[in-house]
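All protein chains but one are shown in place.
Here the chain labels run A and B in written order, and each chain numbers its own residues starting at 1.
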Amino acid sequence: MKNLLIIFLLLSGLLFGCSGDLSPSSVEDVALVSLLGVDYVDENKMKLTLAVPQSASSSEEPNQVYSTVSGMVKEGIVDLSAQAEREIKLNGLRVVLFNEEFARSGRMREVVEHLYRNPVIGGNVYVVVVKESAEELLSGKYPSKSGIVTYLNALLKPKPHNMFSPFTTIHDFMYTQTNPVLETMTPYIEKKEDVVEITGVTVFKEKKMTDLYDRKQGQLIQLLKDVERMPAATIQLNEDRHSEQVVIDFVKNKVDYKSNGNIHQPSLSIILYLKGTIYEYKGTKNLSRSRDFSELENEIQDYFKKEVSALIEELKQNETDPIGFSENFRMHYKGEWTQELTDQVFSDLSVTVSMEMHILATGTLR
Amino acid sequence: MGFGKVLSKLLKKKAPVPTGKPQATSKSRQSERVSLEAIKNNLTDIADVKYKQIKTINGFVTLIYYESLVDTQVLHQMVVGPILRQQETVIHAAEKVGENDLNQLLDLITTGYTIIHLHQNSTFYALSTFSAENRAIQQTETESTVIGPQDAFTESLNTNLSLIKRRIANPELKNKSYELGSETKTKVAVLYLNNLVNRENLDRLCKKLEEIDYDGFMDISMLKQLIEDHPYSPFPQYNMTVRTDMAVQYLLDGRIVVVMGNSQSVIIAPTSFFELFVSTEDYYNRWMTATLLRSLRFFGFFITIILTPTYISALTYHPELLPFELLMNLQESRDRVPFPPVIEVLFIELVIEILREAGSRMPTKIGQTIGIVGGIVIGTAAVEAGLISNMLTVLVAISALLSFLPSNFLMSNTSRFIRYIFILSAGLFGLYGQMLALAWLFIHLLNLTSLGNPYLTPVIPRKWTDLLDSVVRLPLGLLQYKKGISRAKTKRIRPLDEE
């Protein structure tokens, strides 16, 4: 009996609602912004560029690009709404691009924080830094690709072969920005004629982007950040004498940190475990002989040790720590951890790197 | 509570007060003595009533019967022949009708008896000669299975009883008889296994049957609606089947089966929500196959009610839910559609209903044509014409097919009705509206009872052993326990609800 009442009320409520309240916009009436580019104009202004995908039936162009100059993101969006024939919504945002100048100016955090606080924006929005101009990149023509939106979207999805790049989401960006123990990294992309390429990794010092590392260093940083899968790497061994070249596909890697927990005389031992298969080998060794094989393993180990130590040296010189070495000291420290402590620990840090390399197979090659 | 109560009271007041007892005309009959004249007076204007006068060695005999209910050949074999030869044998076989039982006598005539009136001592005897044509036992078309017995119930009560009794050769199988319908006097039999059935269930059902006050029944589904605990619910609360094996299966579980004359289906009571998705074929298949098919049917029910509503929510309120590529495709096909998604979905769902309804009313051959024409022409043409998006045709087709998965036809009808509630709530509040509708659905199901037993078992199990034979059907060797809902007497594990 009461069921009837409820059904009746529900139905009438719904019908009433449908007739009166129902003026929702459907997918085709909204411009779901996929890419957002931010360029540096001057100290207070930025140039916003939005790329909105559009369906093939309505236009030849695979996407619409709008841009405007404004002081804040929201203001810019409101401005752009005057140009767009559809309602601009940020719900479907996927990638935010900043040009290098903007990143170096230190205002990037403000924009990302605005996006991070917006509840309708998803968490897996990637943050990248563009070499010259984000607007140019977004409005560029890529004849061999099906539009910049799909292209960038696919390019910036984490895949095993491009794990040298950190793939910073807005959460990661805010996390690294606000966590005193480590610094922010983002991928760095360049427009080269009609392709876009991830050419390196940017590293920030607090709010400002300061350094740029190449892909190889990016991969080592990722390795130290304990990323499980890594892309294949080409290694040049014994550069001086008989040169050898190895291409290794990493199957699994792991890194262990052991700290002494003393922030006044910090010392850290890093143990890297690598497992991989050899794709290609160019050199004099006969890999079917176990002696040569283990010798090669050792050589690769030495190579990585050297490279890692060199990387850490460089990071120390630049005074930026995107890996978060000091986390190993924070976890033994009572009290509030600050940026100063991180800086202090990192500059005093003495690191010993050790390495365990296992080559699982040599592939189909001898 | 309030509104429904008032409504039901009103309904009760409005309805004429049919009583099981004979009405005004019959009252006058009652006082009369049984005599040939009285019978003739009462059976005026009935063309097929026959008064056959025979002269035997003992005197005149009049046979009174309905020509339409009694086959002439049967009459000759059973009555006329023996009477001419040896009157006593017939009289012994027949029942004597009391002197003042005119009422009963008339009832007997209307149910196919032949009344033998001996003139010499003006006594009346009744002999059952009901021999109207019956349909042969045939395969079922509505609940057909590949494996398993193929004989289905027919419209004859006796045939149906025999179909059950030949499967359970056990004196514990009882059948109580009722006569329902103040005008039609339809025969109803309540079957149960005395050693298993729960007394409380049986008493409740019998009480409900006794309290029924209705003119007549065309089919047992009408009776079912009258004896349900919650008549306002969209859900069928008893199972109905034409499959003999299914009736037997539930009898063995301690349920009660109600069979009605002139009605092909039988009612199984009590029933849980889940059992409306169970087919007897599940027990004939291997257990893994059965599990797969069952989960398909069960989850299919929920998918069919949320698939198209989700389309609405995603397109109207939450476009960010969809994967990027899908969104692109959708935008493209939605670009030509001028309506909001709710209208689009309502439109195509109604078209599907129309197609289905039209198809089921047509003769089979035309029905098929209509199906093809409707499916292909309306489906593709509507997309071409920009009335609906092509993604939606796929979704609607899937959900229409899914709605036919439940083994119980009433349940598949229910799922189609429920879907509209979900469509409207999704159109109103997106996913939030859908979840509220889902909450409503669950709480409604939780509140339902079937003969006073919770309806939503074993989703919320009454006994842990119920879970062995739920969405997962384990090998038959493990299914030794009676279901919680039947509260059977043997192998009893206390239902969780009672403790």
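Structural remarks
The rule is simple: contacts are C-beta pairs under 8 Å (C-beta built on N, C-alpha and C of every residue); 3 or more make two chains touch, one makes a residue touch a chain.
The rule is simple: contacts and distances are computed from a predicted model.
A single chain of the complex does not appear, and UniProt lists its protein name as "Spore gernimation protein", one of "STAS domain-containing protein", "Spore gernimation protein", "Tol-Pal system protein TolB" or "NtaA/DmoA family FMN-dependent monooxygenase". Of the listed positions B:Glu320, B:Glu344 or B:Asp466, the one in contact with the omitted chain in the full complex is B:Glu320.
Within the full complex, the residue among B:Phe124, B:Tyr250 or B:Phe429 touching the omitted chain is B:Phe429.
Interface note for the absent chain: among B:Gly59, B:Gly98, B:Gly216 or B:Gly452, the touching residue is B:Gly452. The residue touching the chain not shown here, chosen from A:Ser105, A:Asn179, A:Ser269 or A:Thr362, is A:Asn179.
Touching residues on subunit A toward the chain that is not drawn are 2, 6, 9-10, 13-14, 17, 21, 117, 119-120, 122-124, 171-172, 174-176, 178-180, 324, 327-328, 330-336.
In the full complex, the hidden chain is touched by subunit B at residues 1-2, 317-318, 320-324, 425, 428-436, 439-440, 442-444, 446-447, 449, 452, 454, 456, 459-460, 496-499.
Simple rule for what comes next: only the chains that are shown with their structure count from here on.
In this assembly, the C-alpha centroid of subunit A lies 63 Å from the C-alpha centroid of subunit B. Those residues of subunit A that touch subunit B in the shared complex are 1-8, 10-11, 14-15, 17-18, 21-22, 24-28, 30, 32, 34, 53-58, 89, 91-92, 94, 120, 122, 150, 153.
The touching residues of subunit B, counted against subunit A in their complex, run 1-5, 7-8, 230, 232-234, 315-320, 324-325, 327-328, 330-332, 334-337, 340-342, 421, 424-425, 427-428, 440, 444, 447.
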